[in-house]
Every structure is written in structure tokens, then in C-alpha cells.
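A single protein chain has been omitted from the complex, and every remaining protein chain is retained in its original position.
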Amino acid sequence: MTTPRPLILVTSFEPFGGSPVNPTMEIARLLADLPCTHGSRAYVTLPVVTGESAGSAWATLLPILESMRPDAVVALGESAKADRVQFERVAVNLRDARIADNAGVQLCDASVIDDAPNAHFATLPLRAMLAACESVGVPAQLSLSAGTFLCNELMFRLLHRAQPAAAGFIHAAGFIHAAGFIHAAGFIHVPQLPIQATARGGPSMDAQTTARGVHAALEMLAQTLISEQRA
Amino acid sequence: MTTPRPLILVTSFEPFGGSPVNPTMEIARLLADLPCTHGSRAYVTLPVVTGESAGSAWATLLPILESMRPDAVVALGESAKADRVQFERVAVNLRDARIADNAGVQLCDASVIDDAPNAHFATLPLRAMLAACESVGVPAQLSLSAGTFLCNELMFRLLHRAQPAAAGFIHAAGFIHAAGFIHAAGFIHVPQLPIQATARGGPSMDAQTTARGVHAALEMLAQTLISEQRA
Amino acid sequence: MTTPRPLILVTSFEPFGGSPVNPTMEIARLLADLPCTHGSRAYVTLPVVTGESAGSAWATLLPILESMRPDAVVALGESAKADRVQFERVAVNLRDARIADNAGVQLCDASVIDDAPNAHFATLPLRAMLAACESVGVPAQLSLSAGTFLCNELMFRLLHRAQPAAAGFIHAAGFIHAAGFIHAAGFIHVPQLPIQATARGGPSMDAQTTARGVHAALEMLAQTLISEQRA
Partner (left out) sequence: MTTPRPLILVTSFEPFGGSPVNPTMEIARLLADLPCTHGSRAYVTLPVVTGESAGSAWATLLPILESMRPDAVVALGESAKADRVQFERVAVNLRDARIADNAGVQLCDASVIDDAPNAHFATLPLRAMLAACESVGVPAQLSLSAGTFLCNELMFRLLHRAQPAAAGFIHAAGFIHAAGFIHAAGFIHVPQLPIQATARGGPSMDAQTTARGVHAALEMLAQTLISEQRA
């Protein structure tokens, strides 16, 4: 049996910063139960550990990327300040953490990858995905900063790997063909869960609502990948 | 057949201000489907019309109060700014609207009821209801202002009617016995729905989550009413 | 020599909650240096101590009110959340503090004055004062809650003392004649100082700007008091 293409890999993160849950894990579970019209999906939960050593998010993800060869990767991360789904436009080559990761490491003013570009733009069709998310009644927006913690780092590593040597500026559609294994990659920040907001304050969004919006965005991504393949 | 007591009347509002929906109507529908362990519930949707004339919220509610004689009334209203369930502590004798109501009336610096007190405190066990709401994972807080539009007006009218002549300060439990038909009354502001936040911006909460929190608060209210009756 | 009337007493508060400064003290100093076209002003700084015992804000203020017989009292207090000058519309008969006062006392769900009304409306010409403040380029707004700490308590005590027995609803002008010593009273919340925002986060306003706005509002108040006297 062959995996239906396009294959979109969705990553979530383990809990961190003292919280017993991470909304992205619950959202990934819900996404896995929703039917996908175009292609197929795969899901993996990553440790909240910076760097490339064994046990890090990247060291966990890399062999999966190599064996699975997804057509696109959409990484999910939690934002305690977000009141809606945030489609990240850019990842910067900077690590500057306010708290330690789950391995106890806290980096200040470090690069993600030495001698790499200062930033990478998302290669997902962000505006189409945003519109798809809103079309199912889920508030969303484009965002210009994924922070300087592991969310930004993962997005940067994904895009750095996917980036063709001569990648120019992002297309009008927000989508470019990449020379590597990954055709498209990007990051979506999701709000905290209501139960987290109870203790910590701030806005929240329940996992069902967020998952409905992300699902619509993934369907749109799959559809765009198919169109691009035909063109 | 006799209506199981305590009977709690829950009011919602019709849409207003150009929005096609009002979250309180959807929440009331969901509440009606949830089982209630103690006593019974009744639901009514009120027009967004100020004053006491025919067609106003109060003219709609008053005959229902008189025939139904609920043990408590919990009024629900929408707040576009709220990111959590808000248990209102006080209603003021002031109407000062930024927009017209659904009958086209806009009042500035008017009283709700002439020669009535400046304010009434909620007579619901607010802290217990807040704790019940949070215990089911739904963010909530006490609030010191229900605004100066119809939400505040309805809360004021309910409490003014329920207020015994010699009502002193609110008890530590936030609950007093009233001499009138209504034993307890108050107001809960709920966030806008995600679909509303898509167009207007701002935080939101889906109806299922809000309804789960309000349901837990109503259960706690019913339990408190039973305990008070026994004491 | 006779004190030029109307005489407006302006109160400020001492620092509290661990902050070394209170913006209201600096603002009062600046106000005292600005010329006043109508009548005169007096200034007093009050301790951040709840209640009526010796050493409390009220016990400090009361003999001054009795000897000075000001025509109006405008109390100033600090709000760490405010990004503009806030003219408070209503004080509630409720003390519910999140932190202890400077005497170490922290009250929860207590009244300010037993058997007093639930709330008092400000008897200052708020809308005219707001417009005067904005006319000198200082952002301002009306506010519906002065909180439940000492700011609200002082405002409530001032208005309770000033309130004539049969005081009805606040006039369209937001101003009523009172039978007591004080003709008008109210409360203005001011933002924290920039130096406070450096450490604590949140918006701020420098003392010069705030003082300019409050000064214009006081001038308007004095002018209104003169007009009322003539009428």
C-alpha cells in the first residue's frame, strides 16, 4: 500500500514551563480523528529540548523527516498570549529563552544554526490557510514573530533544511517549491487551553475549535500542494 | 406534577449591535441539554430593548417572573472584551449607552429606575459559583462593572425587585435571603463566540466551554439554595 | 485675609504595595506650582491605611475637611493598569483588597460603612472635567469602577459624607448640590509613572502630563462651582 500524497507531517510539543498539558498534543489527537479529503497526515510529538543532541526536538524529528519524506511539515506550538490561531510568517536565526527547556538548558542571544541566514520565511500558502481557518469560524491572523524559544527554532530548522540554495523571496501566494525533501514548511501558534487560562490568566481557545481551524488550513494546504504538482 | 425546586430561571439575549448571533442563546440551548442534579431550570430569551414598555426586555421578563416564581434568576449577557466568564458583583442605577438598542433607543446618563438606590449587589453565591466554574476547567473571574447598557439594566431591575426593604450588605457568602419572589439574582457576562472574534477581533470562548462552566455554577447555586432552605 | 472661593481640596496617597513612590504625590506637587484662575486649592497626602482609626486615611482627612470646609474634594489615586486619566463615576460600599494596606490590614468582602447605601455616584461635573483634560492634550476617560481597595473606600466615604439625605440620581451635568460641607466630590485615577513601569511593566504617564490634565479639570470644576453658586 502506498501513502496517499500529499503527506503532511504535523508536529506537536510536549508540556513545558511547569504546565501539565500542551494544547498542541490534544489538538493533534483531534486532528487525527478528523477525515482528510486530500492526501494523508502524520503526527509526531516532540520533546521541548533545544539543539541537535540526542533527545532534542530536532534530533527526534530529523530521522522521521528522512524516512517519511513528507510533502509539507506544519509545526504546532503554544502561545500563552494568543487569542487566536497565528500563522507565523518568519523564523529568525536567534535563540534567546526566558526559561529553561525541559533538559534545563537556557540559551541567551545564541544563533539557531551558525553561518545560516538571519531568517527564513514560511513556505506555506499562509493567506489561503488563514482564509480556510476563518471560513470555519475560527479566528486567526498572520504573525511576524514566532519568538526566540523552541517554536522559532524548530520553524527555522525546518525551513533551513527545506530551503533551496538559491531560494528567492516568498511568492505572492506565500508558497515556493523547495529543492529538498520538504516542499513546504511553517509554524502555527495556538492559544492556551481554557484549563490553562484558569490558573495563569490570559485568553484561551478550546482544543476542538483550534483543531477545526487547523484542520481546514491543512486541507487547504493539501489542495494547494496538489495544484502546484499539476502545474 | 410539581416543578422540582429550586427552580433557576436563566435568561439570554437576542443578537444586537449588528451581530447575527448572541452567544447567550447558544449557551442557553446547550445548558438545556445538560442534566441538572438539583432542582430544575427554565430558559427565556429577551429582546435587546431598554425600558419597561411593551417589547422591552423587562416587560417580557416580568410576567414570566410572576407566573414562574423562580427561586433564583441568572441573567446571561455578552461581553466582546471578556476572555473568560465574568460573575458580576454590582449593578448601578445608570443607563449610558454607546449604541442604540434593537428598538433604536439610546439613553445617555439616565437612571434605570428613578428614586431607586444607586446600586444593587448580586445576591448569588458568587465565589462558590466562580470556584465551581473553574473546577470544570473554565476560566472565570469576579467583575466590578456590568457596564451601563442593557446587561447592567437587567441586573439592576432583577435585584431591585428582589431586594427586601431593609436589605443590608451582602453576606460573606455573597448570598442573602430576599423577601420577594426571587431568592437570588445576578448576572454573568460571557465572551463572544469564536465566529464573532473572526470578524471583530478580540478574545473568544466557544459555547460548549462557556456552557460547561455556567452549568457547574448553576449546579452550585442550586445546591446552595437547598442548603439555605434547610438552615 | 480670606481664602478665595471656591476652595478645592486635592488629596494624594503615600506610596504602597512596595513601590517607593506614588504618582499622586508628585502630581500634587506640580499642581501646587500651577496658577489657578478661579478660587484656590489645598493639598493633603493621606496614609494608605483603611478604616477610621487613628492613622487611617479617613481619620487624617476628616479634621481637615471640618476645619477647611472645601467646596469640593478631588481625590487622586494610582492605577497600575490605566493608560490615561480616569474620572471615576461610582464608588461602591465594598472593601475587598488583594494586598494589605500600609498598616498590614487586608479586608475581604467587607463593607466600607455598615448600613450605608450600596454605592454613591461622583458629584463632580465629570464630562466637563474630562473634556477640559483632553482639551490640553491629555488622554482621559470615564470609568465605572474605582476598584475595591482604598481608592474606592475614600471616594465612598467622601461622597457618603457629602450626600444629602434625599439625594436623587446624578444630574445630567454629573453635578449635584449637597447639603453638607462638601459641594462636590469625586475620584481621579492616574497612571503609574514611567519609572514604575520600568520595573513592573504596563502603561505609564509622566507626572507633568498628568498634572496638566488634572489641572485643566480642576479649573473647569472651579468654574462650574462658581456658575452653580450664581445660579
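Each chain gets a letter, A, B and C, in the order it is written, and its residues are counted from 1.
Here is the rule we use: contacts are C-beta pairs under 8 Å (C-beta built on N, C-alpha and C of every residue); 3 or more make two chains touch, one makes a residue touch a chain.
Worth saying up front: this structure is predicted, and the values here are computed from it rather than measured.
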| item | value |
| --- | --- |
| Which displayed chains the hidden chain touches across the whole complex | A, C |
| Candidates A:S111, A:Q141, A:Q208 or A:Q223 - the one touching the absent chain | A:S111 |
| Residue of A:R41, A:R84 or A:H120 touching the missing chain in the full complex | A:H120 |
| Residues of chain C in contact with the chain not shown | 83-84, 134, 137-140, 193-195, 197-198, 201-206, 208-209 |
| Residues from chain A at the interface with the omitted partner, ascending | 89-90, 92-94, 109, 111, 114-115, 117-121, 144-145, 147-148, 168-170, 172, 174 |
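Heads up, the rule we're going with is that only the chains that are shown with their structure count from here on.
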| item | value |
| --- | --- |
| Chain nearest the global centroid, as defined over all protein CA atoms shown | B |
| Interface residue overlap between copies chain A and chain B, same or different (over half shared) | same |
| Geometric centre distance via CA averages, chain C-chain A, whole Å | 51 |
| Separation of mean Cα positions, chain C and chain B [Å, integer] | 32 |
| Where chain C touches two or more other chains at once, by residue number | none |
